[in-house]
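A single protein chain has been omitted from the complex, and every remaining protein chain is retained in its original position.
When the chains are written out, they are named A and B in that same order, and each has its own residue count from 1.
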Amino acid sequence: MLTNQEVAEELLREFEEDVYGFEEPYGMLTLTTTRGQIIPMLEFLFKHKKFQANFLTDLTGVHYPDTPGLEYAVVYHLHSLVHNFRLRIKVFLAEGDERIPTATTVYESANWMERETYDFFGIQFEGHPNLIRILNIEEMDYFPMRRQYPLEDTTREDKTDALFGR
Amino acid sequence: MKSIDIVEAPPGHTGSGFFATSFDEVIGIARSNSLWPLPFATSCCGIEFMATMGSHYDIARFGSERPSFSPRQADLLMVMGTIAKKMAPILKQVYIQMAEPRWVLAMGACASSGGIFDSYPVLQGIDRIIPVDVYVPGCPPRPEQVLEGLMQVQELARNESLRRRNSEQYQELMSSYNIQ
Partner (left out) sequence: METNYLPSGFLPIIVQFVLALGFIVATMIVTHNIGPSRKGKVKDDPFECGIEVVGDARTPISVKYFLVAILFVLFDVEVIFMYPWAVNFKQLGLFGFVEMTLFMTLLLCGFYYIIRKGVLKWEE
């Protein structure tokens, strides 16, 4: 039975100051790391004899426009099928510097998930074999999930602000 | 014993052993009572359509006995469900590859106008890309409403002129959607 404490201690031992921000929202271990250490950390957790975190459940991004220097977060959800243990790793990137190495070298399933994160947030995954838009149309020239872009379709002419109390 | 309604005969000349009407009437009746649908089902409205195809709300009694997934042999394109902007060219291609005479039925709020998904990836109504004949609003519309929509398409099919596809109005309609 793996515990959060065990995994946290192991990671601290291995990566010392590059892991920080340990939290446990709803009992799931969450930690933050740096762009340079994320792939070594994924590999460490994947190949670890005890933990065997062999399933990347999700890879997604978040845009926090209100924290300068830490605007974009790339979030990795790992799952160890052997121990039924889940782990969340966050990497914060600054505005204008949204590059991060790709996780496809460790997990094949990161391929499409990184394409989706690129499609919606514009985060460049270095080393990705085919980083193009996956869900939106190819002609789209902006990244829709960034907070500065509206959710609604902008081509409608029949909506007036009065209808929505604006 | 319930009485069974069959299609009424159109006005024409009856004699002993024969019945003569005009081509328009006969072909109109034939087309309207054998509309083969192409169920372009994307979302929840597709499930409602499956219910309509079932035996309780039978769509086959209206002549739509054979749903075809190839546009070459379909009369009626029923678009059921949310159409994303990425799906739009595919829908347009399927519509173009249908043979005349063809009708389009937009089922549900999403196909008619984007529905509740007023959002960047959703096409706000399929009439932005293809001409639509009948809209069936609802989210999802009940099978009875779908059958009402189908009956309205039947009405259109019965009264369609035989050379409509060569008429100027039709050509203008097609070119307004950039369809050759």
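The working rule: contacts are C-beta pairs under 8 Å (C-beta built on N, C-alpha and C of every residue); 3 or more make two chains touch, one makes a residue touch a chain.
Bear in mind the structure is a predicted one, so any value in this text is a computation, not a measurement.
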> Which displayed chains make contact with the chain that has been left out?
Replying inline: B
> Given the contact definition stated above, which residue among B:30, B:60 or B:90 touches the chain not shown here?
Replying inline: B:90
> Touching the left-out chain: which of B:2, B:56 or B:163?
Replying inline: B:163
> Out of B:71, B:121 or B:137, which is the one that touches the chain we can't see?
Replying inline: B:71
> Which subunit B residues would touch the chain omitted from the figure, given the whole complex?
Replying inline: 70-72, 89-94, 96-97, 100, 162-163, 165-166, 179-180
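Keep this in mind: only the chains that are shown with their structure count from here on.
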> Centre to centre, by mean C-alpha position, how many angstrom separate subunit A and subunit B?
Replying inline: 45
> Once bound in the complex, which stretches of subunit A touch subunit B?
Replying inline: 135-137, 144, 149-156, 159
>> Help me check something: in the complex, which residues belonging to subunit B touch subunit A?
In response: 85-86, 114, 118-122, 124
